[in-house]
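Down below is the structure, laid out as C-alpha cells.
Here the complex is missing one protein chain, while the rest keep their positions.
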Amino acid sequence: MSTMSLEPVRGRTDEMIVNMGPQHPATHGVLRVVLGLEGERITRAVPHIGYLHRNHEKIEEARSYPQVIAYTDRMDYVSGTQNELPFVLAVEDMLGIEVPDRAKKIRTMFFELYRLASHLVWMGTAMLDLGAISPFLYTFWDREIILGIVEKTAGARMLPNYYTFGGVRRDVHPDFFKDTADFLDHMERRMVDYEHLVLESPVVHARTIGVGVLSKERAIARGVSGPVLRASGVAYDVRKAFPYDAYPDVEFEIPTSPDGDTYARFWVRFQEMYQSIRILRQLVELTPKTGPHKGKAPARIKPPAGERYRAVENSRGELGVLVVSDGTDKPYRVKHRGAAFSNLQIVPDLFVGAKFSDSIAILSSLDPVFGEIDR
Amino acid sequence: MGLLGSDERPRDIILGTLDDLINMARSRSMWPLTFGIACCAIEMMATWDPKIDADRFGMFFRNTPRQADVMIVSGTVNKKLAKRLRRLYDQMAEPKWVISMGACANQGGPFRQGYSVVEGVDKIVPVDVYIPGCPPRPEALLQALLLLRDKIADRELRYQKPREIPADYDVLAEPGKDGRLPVL
C-alpha cells in the first residue's frame, strides 16, 4: 500500500475521502485511516501509523539490560508485565539463568492477571465503540481491583517493571493469594453479567455477526496472531506451542472459532478470560507460599555475544523479542515483534467493502494498542 | 479569558462580580477533550471509572475540540503528531486550557533522547498544569483537574497566562549542534 494519502480518482464523483484522524473517540490510540467512502460503504482504506513512534529500539541500545525491562513495559501499555517477559526470557536463555519454580508461577500469575486486565479494557472500549456506555465502567472497576492487587506487590499499577532476570524483583505481598482468590470469585460472578451484556445482546449480534470475516488462509498469510488468528480457526497459541514459565504445569484450553467474523473475535476473547480465570485458580493452589522469588543472576548482566529470539502470548498475539548481544552490558540490538503491528496488516483487507460503522467494530475487535504498533 | 475578552479582571463591582461568577461556572464545568495518546490515556480513562469518578466534578468527555475546554495531553508527543496536536489546540474554542499529563508530555519522559520525540508538549501548546509521573496515578490527574479548577476560579491566578509559543516556532526544525531542538 502506498504511503501517500488517497488521491481522488478522476471521474469518480461519488467517492468522498475522509480522514479518520489520529484523534478519534474510538479510544484506540493514534491511528489515522484515510478512507474513501461511497455513501456508507468504504471503497479504499489506507492506515497511517507512526504517531506514537517513540524510538524504543534505538533508545534501548543505550540502556543496560535491567533498564531495558522498564522500557519494554511501555509498549503494550494495557498489559503491563506481559511485555517484559520475552526480553527477560531471552536474556535468561543467553545467560543460562535458572528460574526457581515459585518464581515461574508468580510470573505466570501476573501474566494472566494482566491478560484479564487487558481484555477488560478491550471489552469496555469495544462496547463503547458499539454504543453501550455502561460496560466501560464496570470493566474498569474490575480492572481497578486487579491493579490494586498488583500495586500491593509491585508498587505501581500499570507499568510495574516487576520481572527481572531470574524471577521477580520482590516477593509477593502476604495478601496476594487471598486477594487474588477473592478477585476470582468476584470475577466469575461478573463474567455472567458480561456475557449477558455483551455476548448475548441482540444488538451486538446484529453489529458483529458476519462483519469483517477473515479467512484462515489470509490470516496466516498476513502473519496475524493471537485471538484474531484463533477466531479464524487456527489453533496456534505460543503458550502451547513453545511453552514458557509455568504453563506446562497448568491445564487450560485454547478457544478457537471457525467463523472469523467480529463476533468470533469477541467470543474468543471472552473464552480466553474464562481460561485465564481457570489458570489463575490452579496457580493460586499450586504456588508454594514460601520459597525463592528470584534465581541466581549475575550482578552485572553481560550476556555472551549472540542472539536469541523468544516469544510469548500477549493479550494481542505473539509478542516477540530478538536480543542481539555483543558481550557488553548494553544490548547491541533489541528488536520487538509487536503482535498488534502484524494484526493491523489486515485492516485494509477487512475495511474495503464494509460499511463505515462496521469498520469501527472491526477495529475494536482487532484491539490495537499503539505503543506496541509504533514502538 | 475575561468577560469581554479583556486581559485583566474588570475593576468595577458589577462586571467584576459577573466575571467571578462566569469563571466559577467555567471552572466547575470543564469538559475535557478525548485525546489519549499513550499509556497515560489509560490512566486518564481510569480517572473516570467508578473508583475515582471525575464526573462528580462535572467533567465529562466531549469528542469534538469545538465543545471541549480542557485538552489533557496524555502521552508522548512525537514530531508526526505535533502538527495535529497544534491543530486540535487551535480548533478548540476559547477559553481553553491544557493539562500536560505524565513525564512524556512534560519534558519528553523516558523517550527524551529519541530522534522523533518532542521534548515536552509545552513546545507546541501553552500548558497550564503539569502532572509528573509515569504514568501519574488517577488521583494525581484528579488533583491536577482540581488545581486547574481552582486556578480558573481564583481571582489572582486566572489572568496569569502561560508563555505563548511564537508563531514562527517550528517544532520540526533541524536540531542544533548539540542535537537539541531550539529552546524557547
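Order of writing sets the labels: A and B. Residues in every chain begin at 1.
The rule we apply is simple: a residue touches a chain if its C-beta (ideal position, glycine included) is under 8 Å from a C-beta of that chain, and two chains touch if they have at least 3 such contacts.
Basically, contacts and distances are computed from a predicted model.
Set against the options "Maltose/maltodextrin import ATP-binding protein MalK", "NADH-quinone oxidoreductase subunit H", "Signal recognition particle protein" or "Sulfate transport system permease protein CysT", the UniProt name belonging to the omitted chain is "NADH-quinone oxidoreductase subunit H". Across A:L137, A:L199, A:L286 or A:V324, the residue that sits in touch with the chain not pictured is A:L137.
Listed residues A:F87, A:F183 or A:W267: the one in touch with the omitted chain is A:F183. Taking the whole complex into account, subunit B touches the unshown chain at residues 3, 21-22, 24-26, 28-29, 49-53, 55-58, 60, 62-64, 66-67, 69, 93-95, 139, 142-143, 146.
Seen across the whole complex, the unshown chain contacts subunit A at 16, 18, 24-27, 37, 40, 127-134, 137-138, 141, 144-145, 148, 179, 182-183, 185-186, 197, 201, 203-204, 206-207, 355-358, 360.
In this text, only the chains that are shown with their structure count from here on.
Those residues of subunit A whose C-beta lies close enough to touch subunit B in the complex are 21-25, 27, 29-30, 50-56, 58-59, 62, 70-71, 74, 77-78, 121, 137, 140-141, 143-144, 147, 157-159, 370-371. By the touch rule above, subunit B contacts subunit A in their complex via residues 33-39, 41-43, 45-46, 49-51, 61, 63, 65, 75-76, 78, 80-81, 84, 88, 104, 110-111, 113-117, 134-135, 137.
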